[in-house]
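With one protein chain removed, the remaining protein chains of the complex are shown where they sit.
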Amino acid sequence: MPVKAGALSIALLVMAFLAPLFYNAVSPASSAEPQLVIEQKGKCVKETEYMRRYHMNLLKTARDSGVREGVRLARHGLKGCISCHPKRGEFCDRCHEYSGVTPECWNCHTYPV
Amino acid sequence: MLELPHLSRITDIMTVDRRDFLKIGAYTAAGSMLATGLPAINAIASKTAPTRKPEESWAMVIDVDKCDIDCTACVDACHKENNVPDFPEPKHDVHWIRKITFKQKHVENGEERSLPAMCFHCEYPPCAHVCPVEATFVRKDGLVLVDKHRCIGCRYCMIACPYKARSFVSRHVDHKPTDNPDVPIRMHGVVEKCTFCAHLIDQGKEPACVTSCAKKGKGAMLFGDLRDEKSEVFELVRSGKANRIRSDLGLNPRVFYLGV
Partner (left out) sequence: MTTRYTKIDGSSTGYRNFLIVSGAVAALAPLSALLMFTNGHYITGMNNQVPWGMPIVMAVYLIGASAGSLLLSAMSSVFGMKEYKPFSRMAALLAVLLIVSALMAIILDWGRPDRLFIPFFHIQPRSMFSLNAFLYSSYMALGLLYLWAMFNEREKLEKQLGLLAVLLAVLVHSGTGAIFGFVFVRELYNSPLLPPSFISAALSSGAALMILALYYTFKFTGRELDERHIHGLAKLMGIFIAVVLYFIFIENVTRAYAPKNYEAASFLLLNGGKYTFYFWVGLIGLGLIVPMILVLNPATNRSLKYIIPAAWMQLLGVLVERYIIVIPAQIMPLEFFHDKEITSDFLDGAYANYSVSPVEWAYSLGLVGVVVFGFAVAIKLWPILPSQANS
């Protein structure tokens, strides 16, 4: 009896871990890649591919150097983002929703929706 | 992090040799250096950025004789500039700067006077010494700041601060259309306090309270750099006329008062 219960609970645990895979397999094909509105064409502080992957690192660096050392990296911080992408609803949120992340930046920082 | 030559600036002026104490502090702090190194990406990002030279040592001198008891220009300006929240109960309300009314003890009908009190940005800040995560730290120019991205809300700093300069955000705060977009609001559960308007200082401006006092008050507040020997602040501090509150504690605050 205990052996059975143990096997059952392990099986349930494995199922729970794999649930997202099952969910994706049966749900309709994922929505298309998010479309970003980029009003100001031109180059960001880094090339697009880099920004897509690593913008959070740049933001974090700008944050830490601004807060802790007083070196304000204006172009690399949130202010820099706003200057080219004035609406976060048409920029930040689209990818964040697509990839299911919820950054806490605008809980405190002002970034128009 | 302690920066030896720089932080001892106030003491240089006061001609007290505290270098040995500073050394002890530096050794204790050395262990924490490892943990705070910025990631390598910092190097990439700051290649083009201006590097800040730790040349300033900010201080404030407040002339209490010029401070009117019913004037709140500094408080209003500060709370507007820094989006300081307004909570209904006085015991939970957040204060970055407040007007303190004082009179002599044991004196009948003693004269009531007032002074503004904010974070005094001590040279040896007990709040920063007790902060378990270095969320409160001393910037190179001597400002004691709270990194609200890192604060865990343990409130040890509020216990350690003798000036009650700190407030805990005990309610949820929302963005308001009237907010100053240059200063973020704070999420509940962190500790906040006066920053000497670090965001304005970094643009070469003076703190909001000082500007407002000059414009709407009698110009009781002076702000300046103790490294600049031509500044009024330096002159007043060196003259020995300016006192600090609770100097018996030995914290070396950066806010000096004249006439009290």
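Labels A and B are assigned to the chains in the order they are written; within every chain, residues are numbered from 1.
Heads up, the rule we're going with is that contacts are C-beta pairs under 8 Å (C-beta built on N, C-alpha and C of every residue); 3 or more make two chains touch, one makes a residue touch a chain.
Everything numeric here is computed off the predicted structure, so don't read it as measured data.
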item: Displayed partners of the chain not shown (whole complex); value: B
item: Residue, one of B:Lys66, B:Lys80 or B:Arg150, that touches the chain absent here; value: B:Arg150
item: Chain not shown: contacting residue from B:Ala73, B:Val190 or B:Leu226; value: B:Val190
item: Absent-chain contact - pick from B:Ala160, B:Ala214 or B:Leu258; value: B:Ala160
item: Interface residues of chain B (partner: the chain not displayed); value: 28-29, 31-32, 35-36, 87, 89-95, 98-105, 117, 126, 129-135, 150-156, 158-164, 166-172, 187-191, 245-246, 249, 260
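Basically, only the chains that are shown with their structure count from here on.
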item: List of chain B residues in touch with chain A within their complex; value: 38-39, 41-42, 45-46, 49-52, 137, 139-141, 143, 145, 147-149, 175, 179, 181, 184-187, 198, 201-202
item: For the chain A and chain B complex, residues of the former touching the latter; value: 54, 57-58, 60-65, 67-73, 76, 104, 107-110
